[in-house]
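Here the complex is missing a single protein chain, while all its other protein chains stay put.
Right after this comes subunit A.
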């Protein structure tokens, strides 16, 4: 290899490698390290023992997983038919762009809009009162949390499902119909299995962020649902117990890795490897 090529590689590696070391590897090691130390910097497993022996933390984790699951199911149920129908439209790329557009709008603003919509004197309650329904406390409830979280996640579910549906050869559908399957059977036996990679990618794209939500839980959910993300934020920025916060962080990372293993697309990984 000519010397110049080596020099060139070194030149590229300097900034990029520095970034990898400083902002990818070091933070992860520091997080793990924090979770294994006491306030005075001594090695301990106390944080993990505390976490796994405390009913509060375990219940919180269970709740967080449960709500993430609910959010994922709600978005999947809404998104699959949407993606399916979008795929049959003529100008489908344009309509897809319209689905994606809201994701470019700052998350805080969308959340803020819901504060206005759902507050006690807000539009939804005003609208309801036209029908004689007494204003309800909509904000700061589990339902509002689910609603807003699902609202924000829907495009992230639609896109991968849409892409996998678009890749299906339309002749397969025709063949299935020719062979006597009705619309429903074709959907269940042909389309759904073939769009599985998209469903899995969508679940991955929704479930993991749902576990780590923290801003919506406060602004919309009124901290009734504590997610792993909220717990981390509270430990780092409110109670200043970084050791325990890091422990929950490590648990969130483990949960993330488990989710990724479950939703891994086997066909694709084989093709790549």
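Going forward, contacts are C-beta pairs under 8 Å (C-beta built on N, C-alpha and C of every residue); 3 or more make two chains touch, one makes a residue touch a chain; residues count from 1.
The definition used in the following text is that contacts and distances are computed from a predicted model.
Colleague: The hidden chain: which UniProt name fits, "ABC transporter permease", "Carbon-monoxide dehydrogenase small subunit", "Multisubunit sodium/proton antiporter, MrpB subunit" or "RNA-binding protein KhpA"?
Modeller: Missing chain, UniProt protein name: "ABC transporter permease".
Colleague: Out of A:45, A:59, A:105 or A:196, which residue would touch the omitted chain in the full complex?
Modeller: Answer from the full complex: A:105 touches the omitted chain.
Colleague: Return the single residue from A:50, A:78, A:128 or A:168 that touches the missing chain.
Modeller: A:78
Colleague: Spell out the interface residues on subunit A facing the chain that's missing from view.
Modeller: Contact residues on subunit A toward the absent chain are 4-5, 7-9, 11-17, 19-20, 22-28, 30-31, 34, 78, 81-82, 85-86, 88-89, 93, 95-117, 119, 121-123, 126, 151-156, 159, 163, 205-206, 208-216, 218-219, 228-229, 232-233, 236-237, 242, 245-246, 249, 252-253, 256, 260.
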